[in-house]
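Structure incoming, see below.
Removed from the display is one protein chain of the complex; every other protein chain stays in position.
On to subunit A.
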Amino acid sequence: MRQRNTSLGDLERVVMDTLWSHGPELSVRDVMDHMGGEKDLAYTTIMTVLDRLAKKGLADRTRDGRAWRYTAASSREELAATALRSTLENVQADRKLAMVHFLDDASPAEIDDLRAALAEVERRHG
């Protein structure tokens, strides 16, 4: 189960990359063509991945006859900004749980303290 989820997750990444670089309005067939022969993937697999991406809100789709055409819901840059924001929000909302480290902007005085502390550690363990 774990294995399968991971590989589907990897596929989502590749398919999103395709939507970003060759979009908008790609059909399942288009996505397969652009992904090239690097992977021997079934049509239904790609369809499933695109369906999942649409359900997650990462891709938008429009009807085209009997098929769907898919477009990335936001650009890679927008999504990267969202990711960064969600990191910061986690930190601020419940920084005790976010486990984010080293995200701070140290002041010059703090950096001096830091270097002094480092010198102490070096004296002891160096």
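As a convention for this text, a contact is a pair of C-beta atoms (placed from the backbone, for glycine too) under 8 Å apart; a residue touches a chain by one contact, two chains touch by 3 or more; residues count from 1.
In this section, contacts and distances are computed from a predicted model.
S.K.: Just to verify: the chain that's not displayed, which of "ATP-binding cassette domain-containing protein", "Ammonium transporter", "Integral membrane protein" or "Na+/H+ antiporter subunit G" does UniProt list as its protein name?
M.R.: Looking only at the record, the undisplayed chain corresponds to "Integral membrane protein".
S.K.: Of the residues A:12, A:30 or A:51, I need the one that contacts the missing chain.
M.R.: Considering all chains, including the one not shown, the answer is A:12.
S.K.: For subunit A, which residues reach the chain that was dropped from this view?
M.R.: 2, 5-6, 9-10, 12-13, 16, 56, 58, 76-77, 79-84, 86-107, 110-111, 113-115, 117-118, 120-126
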